[in-house]
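A protein chain is absent from this complex, but the other protein chains hold their places.
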Amino acid sequence: MPIRTHQSAAGQVNSRIDNTVRTWISHIHVDRGIGRMLVLLVIAFALFAVLNPRVFMNPLNLQNIMVSAPEVGILAIAMTLAMLTGGIDLSLVSIANLTAITISTMYTGLVGSDPALAESLGGVIVLVGIAVGVLAGLINAFLISTVGITPILATLATMQIFNGIAIVWTGGKTLYGAPQALSAVGKSTVAGVPVLFLLFLVVAIVIGLLVNRTPFGRKTQLQGANPTAARFSGIRSASVLYGTYLTTGLLGGLAGVLFVTRNPTASADYGTSYVLLVIVIAVLGGTNPMGGFATVTGVVLATLVLQVVQSGFNAIRLSSYEYSIAQGVILIGVMVFDQLRFRRRTRYVASTQTRNIASMSNVGEDADETPDTAGADSVETK
Amino acid sequence: GTVGGGGGGTDDGEALSPEDMTMVTVVKITGVGWFDRMEIGVNEFAEESGVDARQEGADDASPEKQVQIIQDLIPQAPTAITVVPNSPKALETVLEQARDQGIIVVTHEAAGIENADIDIEAFDNKAYGAQIMDNLAECTGESGEYVTFVGGLTAKTHMEWAAGAQEQQEAEYPDMKRVEDPIETKEDENVAYQRAKELLAKYPDLKGFQGSAGTDVAGIARAVQEAGLEDSVCVMGTSIPSVAKKYLEDGSIDKAFFWDPALAGKAQLKIAELLASGKKIEEGTDLGIEGYESLTKLDGFDNVYVGDAAIEVDADNVDDFDF
Amino acid sequence: MTLAQRMKTLAPRLVGANNEGVLAIIIVVLIIVMSLLSPSFFTVHTLFSIVRSALVPSILAIAVLLVIISGGIDVSFAAIAIFAAYTTVHLAQQGQFDPGIIGILLFACAIGAVLGFVNGAVIARFRLPTLIVTLATQGIFRGILLVYIGSRYIAQLPDSMAGLSTANLIAIDSSRSYLPLLVVPVAVIVLIVAWMLRRTMFGRGIYAIGGDTEAARRAGFPVVRFQIILYMMVGAIAAIGGLIHVILNRNANPQDIVGTELDVIAAVVLGGASIFGGRGSVLGTVLGVVLVQLINNSLLLMGVPTAWQRAAVGLLLVVGVGIQALSARRASRRTFVLDTVEA
Partner (left out) sequence: MAERNEAPVLEVRGIVKVFGGVTALDGVSMSLLPGRVHCLAGENGSGKSTLIKIISGVDTPDAGEILIDGEAMSGMTPARALRAGIQVIYQDFSLFPNLTVAENIVLPAAIASRKKLFNRARSRPGAQRIVDELGLTLDLDADVEKLSVADRQLTAICRALVQDARILFMDEPTTALTHSEVARLFGLVRKLQERGVAIVFVSHKLDEVLEVSHDITVLRSGQLVASGDAREYSVQSLTVAMTGRDVDTTRLVNDLGKRGAPLLEVSRLDLPGAFTDISFDLAPGEILGITGLLGSGRGEIVEALFGLLKPESGTVTVNGAALRPGSIRSSISAGIGYVPEDRLTQGLFLEKSIADNIIAGSLDSHARGKVVLSQKRIAETISTLFTRLRIKAPSVAAPVRSLSGGNAQRVVLAKWLATKPKILILNGPTVGVDVGSKNEILTILRDAAREGMGVIMISDDVPELVSICNRVLIVRRGSLVAEFDSEQIEAQRIQEVMAA
């Protein structure tokens, strides 16, 4: 076998690496989860548009989808973050309700004495509400990182604690009242697009950047992928976990703000059905529940898919139970499809590779250096 | 702009014939006996009146799913939406949106709701609570300790019944005493059973139980039965005949109270139909439905009308009902 | 062996492989505290009452334990339990026939096993994450039950079941304390599962799969077959749990049980099972269930208003699991130093 001279090999390798690095940088965000969700979104949309165009293509319906997506979507993004570190956050909805209750209580308290002041302090009230969410996140972080309780148990417990506090606080009643500016925001649109939806997109972009473009986000991914190696690489799990659960608390609080924005009420039991729903969304969106991998874009798309399917089912007069069957079938279907596609693709790549290699006269070190962008995700067997 | 702004129903004001109307009844949760029964009323109404009426509901009793369903219904532009809310306040915004689109909104079990044309109640919740208390007092000899169960501390009507009963007791039966704040049973019969057992152990002199969720009295009855206290402890409260029947027969439940959801469902739709054909609901309106022959306007609200549809059952008449 | 050495080997054995000892101590301390606070607590009546309330959760927890040991998490067991029990009662009701308790049991188990097979087949065949698959099948099973089978509350059970509802193993009439006969089948199932986990190749295989699935495959365990059998078994056990629930409740309500999944999982993990798989014991699980029931059913006696109950249960969960987490952390530190000593 001829031994390549150092120069030529290095030169070749160099240019190849430049290319692969560039493709890596540009492809890193186009991950699994995005493609399939996009396809599913289009299919679902087309299907219902054909089945009941009068209702489904009604601008009002589209607007409504965009109004209801944000609160679930933001919670799902928070769940994604927790899952990225290999954890989970079951307390998100309880946190959101605590925030909503805080906002409503403060506002109604102030309105009683001075309505104008209450309105002008709207921003402060909202910030205090979000601070409550962050505080709740801090408690989660403390239990998970400092005490060392497994996230699913820690947040299961805090879910009950936060919910219990909310019940004691409200006496179980639904509180009414929130800064009017919030309600106004909740109803306003920009060029037909609800402001809430724009806010949701902004949150998604910010979290997307946080995850992919900051040292903190990358550390979160690494911590989720292999906590031991993260420790050996000088990544402090405490700072990653505190950062993560503070952020999920913040997002939970933000979802709570959306609760009162959509509807100026707050109660201990709003949104309980979201707890498991957001896990479904996160996974549909391509989040690996074992940690280490997630795409925020995929999660946004998955949120929309479920919203579209749900309102489509309503439009063609199917019941909620049929929707819950459909949701289960979609979830399993997508995952099974992913598996099959993965298997098929490896086989396909295998055969072409074999052919390539067979046709090459000189099977040297470079044989397996053929740039192969499919290689990146074809090994994700999880 | 605003969400749903600029739309607006096309059929404002003009009277429709029933055949052109579509109405949807949105209930707290589907797949439970109570609302299955309501669906029977809805279907009956559709058949009798010619209105395209149907019932929908979520797979669990959560306010957010109800919001979602109503929101999805708005683009379908039904003539009317009738709702039995899980949390009336949580629906205000979405019902407002519906009404902005010209959809008639009728609610049930939601006194105090703002964004409904009419809220129809089978009875006045306070009075209903008082009625249960009167029966309980009669049974216990107007003295002794009692407790009240509610399905959830967040369930508004349950809490109103509990409050109505307590007010009545404080006003009329000073020798009686409620020994605990309302006990939450999570709408779960087993929890009611468990709590009842604990309470019987904690308060040996306990004389009465008031239940609110349909499963409460059944769970309480089992505990009472097990303790052999059928004759010394009074068990009363809201339930449906099919659940209460066997306990009424053996005396572990003394009386059950309810109203017929089928009739309530019909009454809602009838009101919607009247409104859609340009008629008005007033004091004394006759819906032609048993218990709703002469509506009364409830004081303190401008859109709440109550019927007289509360039904009491005991061992003697429980077989008259088949739900 | 010197005394010190013996102490050293004794201590971990008392603590137990899965912290069963710690759990037992927590339970004993709670019982003492409660008895001091409320004299009516420390009675046979309370004991029987807690045992009774622990029956269904124990069975369900045993089912969940099997899944957790194998490295999965199941949230569909509650849907399977009520699906199997309700469908059985419903069919008996409609057909107006009563196949006898054994027939009913077999039928319910068969339904549970079929539903479990769906879980197992999808999970094992496609190697999908169990939490997500069972999240999906939970919605599917529940939807099918309520749309296609029935949603009515059934008040009257077939006679063979109704007969069991009030049958007692021990009845102390003076204090009105009753221990239901159903304690026996629950105890039998608990013991059988405990034996199976320790003494059969299938049981060890479940631990092996939970420890390292790929290693189990390489060692020759038929992983796919074991997983499918496992999920069928879990379905059947859950079905028995549903049946016992229905019998104890004396009615069949299709809305029951679903919604208690997280509490059951919490009890199992409180009992020392690792959610990462490979660890967990039947004893620990039963203790975990007892602890949760103890807390749930005694707060009222101790004068805690129901509004506070949820928060209180959450707090106790934090304390219980927190103690375990901290002691595990300390233990791992200790073994590290010991390791280097031996080295």
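To keep things simple, chains are lettered A, B and C as they appear, and every chain counts its residues starting from 1.
In this section, a residue touches a chain if its C-beta (ideal position, glycine included) is under 8 Å from a C-beta of that chain, and two chains touch if they have at least 3 such contacts.
What you see is a predicted model, and the numbers here were worked out from it, not measured in a lab.
Trainee: So which of the visible chains would the left-out chain be touching?
Mentor: Every shown chain touched by the left-out chain: A, C.
Trainee: Per the definition of touch given earlier, which of A:I235, A:V309 or A:L331 contacts the omitted chain?
Mentor: A:I235
Trainee: Taking the entire complex into account, which one of C:L145, C:A216, C:M232 or C:L262 touches the absent chain?
Mentor: C:A216
Trainee: On chain C, where is the contact patch with the chain that was removed from view?
Mentor: Chain C touches the missing chain through residues 198-205, 207-208, 210-212, 214-222, 277-279, 335, 337-341, 343.
Trainee: For review purposes, identify every residue of chain A that touches the missing chain, sorted by number.
Mentor: Interface residues of chain A facing the absent chain: 1, 3, 10, 13-14, 17-18, 20-25, 27-28, 209, 213-215, 218-219, 221-222, 225-226, 228-236, 292-293, 346-347, 349-351, 353-354, 357, 363-365, 367-376, 378-380, 382.
To be clear about the criterion, only the chains that are shown with their structure count from here on.
Trainee: Taking each chain's centre as the mean position of its Cα atoms, how many Å separate chain A from chain C?
Mentor: Here the centre of chain C sits 32 Å away from the centre of chain A.
Trainee: Centroid of chain B to centroid of chain C, CA atoms only: how many Å?
Mentor: 36
Trainee: When the C-alpha atoms of chain A and chain B are each averaged to a single point, how far apart are the two points in Å?
Mentor: Whole-Å distance between the two chain centres: 38.
Trainee: Would you mind listing the residues of chain C that make contact with two or more other chains?
Mentor: Chain C, residues with two or more chain partners: 142-143, 146, 307, 309.
Trainee: At least two partner chains per residue is the criterion; list those residues in chain A.
Mentor: In chain A, the residues touching two or more other chains are 167, 171-172, 319, 321, 323-324.
Trainee: Sort out for me which residues of chain B touch chain A in the complex.
Mentor: 1-5, 7, 30-31, 54, 56-60, 62-65, 67-69, 71-76, 87-94, 101, 152-156, 159, 184
Trainee: Name, in rising order, each residue of chain C that touches chain B in their complex.
Mentor: Chain C reaches chain B through residues 38, 40, 43, 45-46, 49, 53, 142-143, 146, 151-153, 155-156, 176, 178, 245, 248-251, 253-256, 259, 296-298, 300-301, 305-307, 309.
Trainee: In their complex, what parts of chain A are in touch with chain C?
Mentor: Interface residues on chain A, with respect to chain C: 90, 143, 147-150, 152-154, 156-165, 167-168, 171-172, 276, 279-280, 283, 289-290, 319, 321-325, 327-329, 331-332, 335-336, 339, 381-382.
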